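As you look at this complex, bear in mind that one protein chain is not there, while each of the others sits in place.
By letter and in written order, the chains are A and B; residue numbering begins at 1 in each of them.
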Amino acid sequence: MLASYVPIVIFILVALSLPVVGLVVGRLIRPYKPHATKLMAYECGVDPEGDARDRFSIRFYIIAILFVVFEVETIFLFPWAIIYRRLALFGFIEMLVFLGILIVGYFYVWKKGALEWV
Amino acid sequence: MDINYTAILPEIMLSLVGICIMLLIPFVPRERQTHLGYLALAGIVLAFFGVAMGWGQTDLAFSEMIFQDDFGQFSKIFFLFVSTVILLISMNYLEQEKLFQGEFFVLLLFATVGMLFMATSADLIMTFLGLEVLSISTYILAGFKERERKSSEAAWKYFLLGAFSTAFLLYGIAFVYGATGSTKYLQIAEAIQASPDYSLILFVGLGLMMVGFGFKVALAPFHAWTPDVYEGAPIPITALLAVASKGAALLALVRILYQVFPDLSQQWQAILWPMAVMTMAIGNIAALTQSNIKRMLAYSSIAHAGYLLVGLTAHNPLATQGILFYLVAYAFMTLGALIVVQIVGRREEQHTTIEDYNGIGYRYPFLGIALSVFLISLAGIPATAGFMGKLFVFSAAVQSQMYGLVVIALVTSAIGLYYYLRVIVSMYMGEFKTEKIPITISMPLRIILTLLVLGTLYLGILPGSLLNLAEEAASF
Partner (left out) sequence: MVDITHYLVLSTIVFSIGVVGVLTRRNVIIILMSIELMLNSVNLNLVAFSDQLQDPSGQVFAIFVITVAAAEAAVGLGIIIALFRNKETVNVDEIDLMRG
């Protein structure tokens, strides 16, 4: 019974060793020349402004909510794709209906201005 | 594959019209958004035609996902009727509160779709989806007055308890699936019948499912969210939650207990019996001390869920018939009472305490008579629909020899008399205060109220026709 866990143990060991090896090797072979600009937090190349633990604009949440919904709905495409041949034309049309409904939702969100970054 | 579109024609109609309204919303100017309600009304009318096209057919459609039977058709007509009334009163309400957002109607239509699916589902997956379509729409609707704290709080509380209870329901469903190997109603019932040595998993599953439904129907001890949510939600949505949402969950529960778990009736009766007693007692006693009429009606709706539960516990054909009759009677009187509350509440629902009803009976005779009829019916006084409903439900319990339960039900309804009559007393005995904003009753509301009053009295005096329909529907 315990034998069936061996692959998991190996997996955990490999997973742990990868970052450790990477960091240690990097530390050993890289040159070390600190500089004020280099030590600054990296924010897309722009000078960082304030703390990261700040209150975020509510816009972030709205975009995140929309992303979650539209992203998760695509899960239905996977089982459909697997038995696509068996479902034939009927399945194809049903999926078009489903995607059509999603597009209506997208269109609504877009027209309502939820995607505009003001 | 057995695709039978007539089995879900009403749902298709409602969804299509809902989607069309969504497409139109961005192009309709703000002040005209309430006109989209007429389009939604057209959708409901189409759905009625959809029901008519499948009338009298029995079938198990979509790979045993959807029942098409008399029980389903009865429920569909019931929910479409309730949605029509709520749509009409909400058009008035949105105009009055200046909430010009067509999304209200879309969500109302989607909520109706959820109810219809719950009442006709033949598979636990479908039941879950129907429940969620209904719940997610109503979470938003409860918080529709987004600028108002009370409404947002109501939405949050409803969402929290709703999602929490859904998780319990699902956990229960997962266990039932594990114990019986299917999610289809009829196959689960067969599997239970085939192996009478029930596993623990099955009992845990049934128990958790009943907790989930207990929250949705607002049965004690899972009722605590009800008064807050009913108070904070916009009045048409209070009506939707009190009548349609509760009704949909109850009818789904009827199907599940009577069709899926008939062999476990002893076990679930043992759970339902104390729940019914607690629900009736808590609902009626807590309603006594309320000063806000919306809260009072919330507790009254809990009490009525208790009476319906008496019928559910009885588990015989008469019980199903009684529950269906009672649900219609309850819809008439609760919708009516809440419409009066909406009219008296005026702008921003400022007048919702019972004191605001002082002297209204003489100043506005129409409202006085209407509310009196509804409250008398809710109290269960003879010659009203409420009395007949109680009579049928309780006699079903007597038929199953549940005398104790019936005695408790009668005692608690006697307590209920007090708080219903208190409102009537203050309407006719209280001193009328001069009001800043006079009460106005628009024509559509006047017509709806008149019809509901007549319906309440008609069902109370001549219950035969509805009872026959309910009898046909009660044979699964």
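The rule we apply is simple: contacts are C-beta pairs under 8 Å (C-beta built on N, C-alpha and C of every residue); 3 or more make two chains touch, one makes a residue touch a chain.
No experiment lies behind these values; they were computed from the predicted model shown.
Asks: Out of B:Phe62, B:Phe81, B:Phe117 or B:Phe159, point to the residue that touches the absent chain in the complete complex.
Replies: If we include the chain that is not displayed, B:Phe159 is the one touching it.
Asks: Which listed residue (A:Phe11, A:Phe76 or A:Phe90) would be found touching the missing chain in the intact complex?
Replies: Checking each option in A:Phe11, A:Phe76 or A:Phe90, the one touching the absent chain turns out to be A:Phe76.
Asks: Return the single residue from B:Gly56, B:Gly178 or B:Pro365 that touches the missing chain.
Replies: B:Gly178
Asks: Which of B:Tyr93, B:Phe128 or B:Phe213 touches the chain that is not shown?
Replies: Missing-chain contact among the listed residues: B:Phe128.
Asks: Determine and list the chain A residues touching the chain excluded from the picture.
Replies: 1, 4, 58, 61-62, 64-66, 68-69, 71-73, 75-76, 79
Asks: Could you please point out the chain B residues that touch the chain left off the display?
Replies: For chain B, the residues touching the absent chain are 124-125, 128-129, 132, 135-136, 139-140, 143, 146-150, 152-157, 159-160, 163-164, 166-167, 170-171, 173-175, 177-178, 181-183, 227-228, 231-232, 290, 292, 295.
Going forward, only the chains that are shown with their structure count from here on.
Asks: Where the CA atoms of chain A average out and where those of chain B average out, how many Å apart are those spots?
Replies: About 41 Å separates the centre of chain A from that of chain B.
Asks: Please name which positions on chain A make contact with chain B in the complex.
Replies: Chain A residues touching chain B: 90, 101, 104-105, 107-108, 111-112.
Asks: Given the complex with chain A, which residues does chain B contribute to the contact?
Replies: 1, 3, 19, 22-23, 25-27
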